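A single protein chain has been omitted; all remaining protein chains appear in their positions.
For clarity, chains are labelled A and B in written order, and residue numbers in each chain start from 1.
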Amino acid sequence: MPITQSAKAGLAFALLAFVLLPVLAGGQWVKIFISTGCFILAASGVAFMYARLGMVSLGQVALMGVGGWVMLRMNHAFELPFEINLAVAGAVTLMFGWLLAMPALKMRGLYLALITLMAAGGLEVIFSTFRFPNGGEGFWGVMPSVAAPFRRPFLVSDDTDYLRYIIAAIVAGFLIIELHMRSAPGRAWAMIRRSEAAAYASGVNVVYYKAWAFGLAGFLAGVSGGLLAGGLGLLDPATFRASESIMLFALMIVGGSRGWLGVVIAAALYRVVPALFNDWSIDADISLIIFGAALLHAITTAPNGLSGQLTDLFTKEVKRT
Amino acid sequence: MANRTLTLLMTAAMMLGVCAFLAWGKPPKVVGLFVVSGMAVGSLYALGGIGLVVLYRATGVLNLSNGAIGALGVMCAWQLQQWQVPEVATWFIGIALTTLLALVYGRLIAPGLAWRDPVVKAVATLGFALIVLGVTAFAWEDDVRKFALPSDKVAYTLLGMRITLTRLIVILAAIAIVVAVWLYLSKTRTGLNMRALADNRDISALIGVPIVKTETIAWGISGLIAGFTGLMFGDLVRLEPFVITFMVIPAISAAICGQLRNLGVVLIAGLCIGVIESMMTLSPVLKSIRPIAPFVIAILVLVWVQRGRTNYFAGN
Partner (left out) sequence: MKKNTLIGLAALGALSMAGVASANDAVCGLDNGQVATGAPIKVGGIYGNAAPGDFSAAVDAAKAYFKCVNENGGIHGRPIQYLVENDQWNPELAAQAAAKLVNDEAVVAMVGNSSFVEMSVNAPMYSANGVMAMASGCAASECFESPNIVSTNQGPLPSSVGAAMYAVEELGATNVSCIGMAIPSVGNWSCGAVQGYMESKGLNGSFVLLNPAAPDVNSALLEAMASGADSILVNLPAGLGIAFLNAAEEQDLGAAYSWTSSTPLYDTSVPRALGDYWNGKLFVSAELTTIDGTGPDNQNWLNVMDAYAEANDPRDTFAQSGYLSAKYFVKTLNAMAPSEVDDRAAVTEAIQSIKGYTSDLMCGPYYVGKAERHMPNHAGIIVEIRDEAFHVVRDCFEYEGPYFQPILEAEKALGLR
């Protein structure tokens, strides 16, 4: 299996991050990077759907909420280990992804985006009404006081170990996507993107592979939501509003939907930059203006996203030398 | 045509069915109150949805910043009233400001994105929305405010519920805008140009449609509607920039019900969504999640409308 240049760079970056980041970052920044890591995983789901299939999902963060919900409920209801809870969270969100796919498969372009947005809006109402489980009784598992403890993975004793765990999970997620790309689903998706009619004519089951893509994106969202729940030990509905899903998609376009660099930039813009602005005491409203302007500028001047611009710059430099 | 009528009838039947189910066993007086209250809220969704669809039909852009620029307009109007500027002048200035902002985006930023796919264009308007929202939130510190219109003092009673003149104005304005825009788009030259532009910008340019002039008029009209909507939201919902800005999301659900095309359906859909959301209060199980009504209805309508469509060949 040939390894591309980009993949080599990505693995090197991941290794560097795995070794150095937890050591260099203090308590606050480790938490910021944990959060960023979860969103890298979620954004990769949105990115591959957009880049490989041209399908827009404006509901990824809401699906993360579903994964996080399942994770918390499993944690407080049973005594199973972290990884099993994570797997269940991923599986349930995968099925939610399929549920979303059913009406969405017949649509494309703006309608597809809008139906995912409506789903995100609906999930926002459910989260804000029923909140997230914190150890209470009943199906919804909410009690009006301090949350019950959350069990982290066996190998993880503190935040720095958890950050490493997440980096490993991200690499695993990217490898899963890459595996898809190199086998039957990837080929089917490439053909569907070129021309659905031709794909159908060649005997590709378009509905099946499109649903698979939704399922994979849902799985990644579920796992990242579960990891986010593990980061704080609890979740708040404010994190999973419909506007957040739109924002993640927007930043994914800004970062670039092809390759790992774009997704990393997207998550960094989504979580690191606001934290940095807050650290520098920049007024929340001013950061909103800066964000909006950067978003507008990036969309108008960089069709391949910031990662596209960076790689172009890099290859130009390499060619020159 | 028959298919469209069938869709409309089926949708109406479905809405009535849901309302009947929710109202089962409740005294008619109480139901009447909730129906009227729902129509009052639904008219706001309808107005927001109409503003979105008008621009979409004319330029192919789903403008997510409608709420944000409306919010800035109504905050300016409020501020001018605090400075003792006569009320009527403040409304005109507020609406003029909103129109100006819409034109700024439409003339300076939107043309550069004309060749991108519709979702990217919508996401770009989100960037503009954040800038405007940030400016509004920064300029006016967080405080409780009230925006009042003289029509708030006049009220009528309908089915036991008191409706202020302001709410009636919203419904009447929505109907008036639907009729006016329908006439404009179907009977005038500029309207025809707008429809051509939304369909295919490049070919329209080739056949001689005056792109710049047409787009300017389209964005200007959209700005006017957004300004009026902002004033109404500021009075009838609350005068908080964030709340007004994100009313655009339930407005999208009304727009979706009209398939981003049929303004009359958007109006009726908006009203129905409001009524169903309000009537959900009567059900002890559903009342806690009644804000979900716009989204569920939009999804169901979309699914219903797309039924029987094959996946494969072209077209949105």
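Rule of thumb we're sticking to: a contact is a pair of C-beta atoms (placed from the backbone, for glycine too) under 8 Å apart; a residue touches a chain by one contact, two chains touch by 3 or more.
These numbers come from a predicted model, not from an experiment.
Of the candidate positions A:199, A:235 or A:263, contact with the hidden chain is made by A:235. Among A:17, A:147 or A:216, only A:147 touches the chain that is left out of the view.
In the full complex, the hidden chain is touched by subunit B at residues 30, 33-34, 37-38, 40-41, 44, 137, 141-146, 148, 152, 155, 161-164, 233, 237-238, 240-243, 246-247, 250, 274, 277-278, 281, 287-288, 290-291.
Contact residues of subunit A toward the unshown chain are 26-28, 30-32, 35, 125, 128-129, 131, 142-147, 149, 159, 231-236, 238-239, 271, 274-275, 278, 281, 284-285.
Throughout what follows, only the chains that are shown with their structure count from here on.
Here subunit A touches subunit B in the complex through residues 56, 103, 105-111, 113-115, 117-119, 121-122, 125-126, 129, 196-197, 200, 206-207, 242-243, 246-247, 249-250, 253, 283-296, 299-300, 303, going by the rule given at the top.
Interface residues of subunit B facing subunit A in the complex, by the touch rule stated above, are 62, 64, 109, 112-113, 116-120, 122-124, 126-135, 137-138, 246, 249-250, 252-253, 256, 260, 288-289, 291-292, 294-296, 298-299, 302-303, 306-307, 309, 311-313, 316.
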